[in-house]
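Here the complex is missing one protein chain, while the rest keep their positions.
The block that comes next holds subunit A.
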Amino acid sequence: MYRVAVDVGGTFTDIVLQNEKTGEIYGTKTPSTTNDQSIGLMSGIKKVCEERNVSLEEIRSIIHGTTVATNAVLEEKGAKVGLITTEGFEQILHVARSWTPAPISAWMGFHKPEPLADLIFTRGAKERITAQGDVHAELDESDVREKITELYETGVESLTISLLNSYANPSHERKIQDIALSINPAIPVTISYDILPEFREYERTLTTVMNSYVRPPMQRYLTNIESKLKNEKVKSRVSIVRSDGGLMSIAAASSRPVHTMLSGPSGGVTASAMIGVQAGYQNVISFDMGGTSTDVSLTHAGNPKVSRETKIGVFPVKAPSLEVESIGAGGGSIAHVPLTGALRVGPQSAGSTPGPACYGRGGTEPTVTDANVVLGYLPPSLVGGEMRLDVEASIAAVNTIAEKLGVDVYTAAKGIYEIVNENMYGAIRVVSVEKGYDPREFSLLALGGAGPLHANALGKLSSSFPVIIPPMPGVLSALGFLQSVIRNEFSKTFINLLSALDEKTVIDELKELGDNCKEWLTEEGVPEQQRTIKHEVDVRYYRQGHEIPIEVWLEEIQEKGLVSIKERFDSIHEKTYGFKMDSEVEIVNIRAVALGEVKALKLPTNEVGSEDASDAIVDINHKAYFEKEFLNTPIYARELLKPNNKIYGPAIIIQKDSTTLVMPGNVGVVDQYMNLLIKEGE
């Protein structure tokens, strides 16, 4: 039997097929179908089956990362959302957190996007729950019925119910949900308690509204997939990849699509963790450099970090996601020189049209890609010969910058290259140093088409070695999906001082959430022996603003008492911020995480060759610009490399989906999984 992973990207849909018995994998691509991604998905699955001579019946499961939800938000193509809040708080999304950007006076140029639920479609329910979860004012049911009816008459397609303090008592939200469904069962209703039963009303409401916003397009899409599979008589189980790298069923994804906002990028992170672990490196910082942006993430001890909040466009969404720091620096970022005479790179990007000057599609502005071409890092003829780069156009573009700076074109190009590296290094610091991790204890893994060109230089900046270039850096996400586990979380806000609690209460509360996990795993059809349930508490010093999630074990609490929680929190706080306090500790949220293991992916190993890589050289006379001069920089073909081969920098390794630069003085070694491990010196 086989498993198939499908990653739908902007241009191509990547498909990876895995033989469950041998672990062998095979990848292919098909053009994405932007209007209905399910067409590309289906033709991709058929294509991979044909190419490997596998019948559709042999596919046991399909694992799918989708950008439908994210695109709906970024392209403003979601549903018309109605919002029911507590009366008096109708402007919750309008006022938001009152935030304007720094520095002083920057509000003058601040463009604030419209909320995803317009004030016109927002109504206040007459009701009130207190912070303690008591009913302060009963719900006026006939009033809210009237208001919802009115909203539905204006054409609202999806409804959010988010009441004040509902995290402490969802009864009114549930009642209103029943009322709404009785008025029109066809309109999907999302209540905030089901999406994010945690305190802070703006973030909870926004996240729930976003769920409502993307729900109809997601439901349409998932229905399309199901009907296409049915037509082809495919009986495979379909799983959708969540933002935190876990998997969920189609039913779960249709009711909680907000959990798929970072479905695509999570695959790259999961894959990086897996490749790192297999290559023998448990700590990996991965960076995915694309055309307009770079995503950086961190894996510690083999586990990618899960964060509780992420940003979609400008909206802070509170849904568990693999922690990704995204910055506006990519191959298409444009270099410019403002009045101050500084060299700036980005955030403006040439995108894919017109694209960098070297693409010959009418772009004239100097981009990072052009700088790479000028420096000789990106050879003019890419392998596969799909596109020839216009070196003259790059030189002309970069020259505009060089003139303004009063330097030669190579110095300017090197400047662009180094500044974009410095920007990405900033993002590496955010995920590492700012979170208490030393990047020197991590290796750096490059993905995306442009990543391997900058990886070695970036590794030098952060002293993260070896720098790992996986065999297929361009199609890593789909590979990561195969490694995903079935995952969900059940949490609640539980604000209590540790000193006011006893072990039994905490254990009982955690157990209850754990029971929810069990139920869910059963629904998802995960056999007993493949289940794991983890417990977490978000803790902070009393009234501190920021809580830190820490994992706890029920047995440990039973044995050592609640003090074990404080001890662990103190030590994490000290590690992260340099001090701990002699203060009371309080729990803010508690959570149980359900994990269902799927069969682990084993990458095939390859036959070991010699250290001599000269057979893989395709151009021995190529030259590239480094410190103030051109150096002989041979070009190698990735497909000709064998395990154990050593490549001494400076060198360039080309392959279909990417180009790798090995810096002078560094050396790349091919491992048995065909990763290229770049190390310092020799």
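Here are some notes:
Here is the rule we go by: a contact is a pair of C-beta atoms (placed from the backbone, for glycine too) under 8 Å apart; a residue touches a chain by one contact, two chains touch by 3 or more; residues count from 1.
The rule is simple: contacts and distances are computed from a predicted model.
Not shown: a single chain whose UniProt protein name, out of "Glycine/betaine ABC transporter permease", "Cytochrome c oxidase subunit 3", "Hydantoinase B/oxoprolinase family protein" or "Monovalent cation/H(+) antiporter subunit G", is "Hydantoinase B/oxoprolinase family protein". Taking the complete complex into account, A:Ala106 is the one of A:Met1, A:Leu74, A:Ala106 or A:Val563 that touches the chain left out. When the omitted chain is restored, the residue from A:Phe12, A:Phe89 or A:Tyr377 that touches it is A:Phe89. Of the candidate positions A:Lys77, A:Arg200 or A:Lys560, contact with the hidden chain is made by A:Arg200.
Although one chain is not displayed, subunit A still touches it through residues 87-91, 94-95, 97-112, 118-120, 128, 130-131, 136, 164-165, 167, 199-202, 338-344, 405, 407, 411, 414-415, 418-419, 422-423, 425-426, 429-430, 433-434, 495, 541-546, 573, 576-579, 581, 583.
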